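Submitted below is the structure of interest, expressed as structure tokens.
Excluded from the complex is one protein chain; the other protein chains are retained at their positions.
The block that comes next holds subunit A.
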């Protein structure tokens, strides 16, 4: 249905070569993958993206676009939901990891922080953090040092001695990110870190994501509904709809794009002046 012609990307490179976030070598390359659940339900139809070393890349899109599925295809968790990558490849540091078992992929250095935190509720904060280091082979001392480092990044977690299930939503999100840090991953996949958090906490969580990237060089692929926050942190963005990437570009290009402003950031465009116009505009301009 959709072709290159319907693409409204401002990125000049988009037409010929696959879009490439400029500076660094990509650590992860998702190449035209197709994902099928239960052998029949086609969810992703040719998704390609790249994550360069040491950068934050964001994947935006409405509900049901396939953002989480894309992350699960990368982390291998697709398997646990009876899904599979049926075409294309996921290259991580040169190796095709599509359809590998999730526990193997974690060992290779990709760690997914799942949507809705998913911390182990009947364990304490420390136990959750130590669990993050499960795959690590280095000494107990190194793990302990990292534990201290994580607690320094999240001082509010230090005071919480009870079960993690009783933490507030924001603290649970911090714990989930901290748990991922404990694994010392080369690439961290964050699935909707802002879900269900108060605006102030969302800000705090995104500050932490930016800080981790700046100070530890944590390469991050960030899936978000909150496009404003995500584009504020990321250097490059992709926009998904109905299982396809419909638009991509560096942070500033996306922020300036009229369509992105209209659909994701709110405001922008003269069409907003009347709701009637807005509706017809939306119908006309849907990407797919």
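By definition in this document, contacts are C-beta pairs under 8 Å (C-beta built on N, C-alpha and C of every residue); 3 or more make two chains touch, one makes a residue touch a chain; residues count from 1.
Convention: contacts and distances are computed from a predicted model.
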Checklist line | Name of the absent chain as recorded in UniProt (options "Cobalt ABC transporter", "Branched-chain amino acid transport system permease protein", "Peroxiredoxin family protein" or "MrpF/PhaF family protein") | finding: "Branched-chain amino acid transport system permease protein"
Next item on the list: Based on the whole complex, identify which of A:58, A:75 or A:194 touches the chain you can't see.
Entry: A:75
Notebook entry, point to check: In the complete assembly, which of A:31, A:53, A:96 or A:135 touches the absent chain?
Noted result: A:135
Notebook entry, point to check: In the full complex, which of A:95, A:121 or A:256 touches the chain missing from this view?
Noted result: A:121
Checklist line | subunit A residues that touch the omitted chain in the full complex | finding: 75, 77, 80-81, 101-103, 106-107, 111-112, 114, 118, 120-123, 127, 130-132, 134-135, 163, 165-166, 168, 179, 183
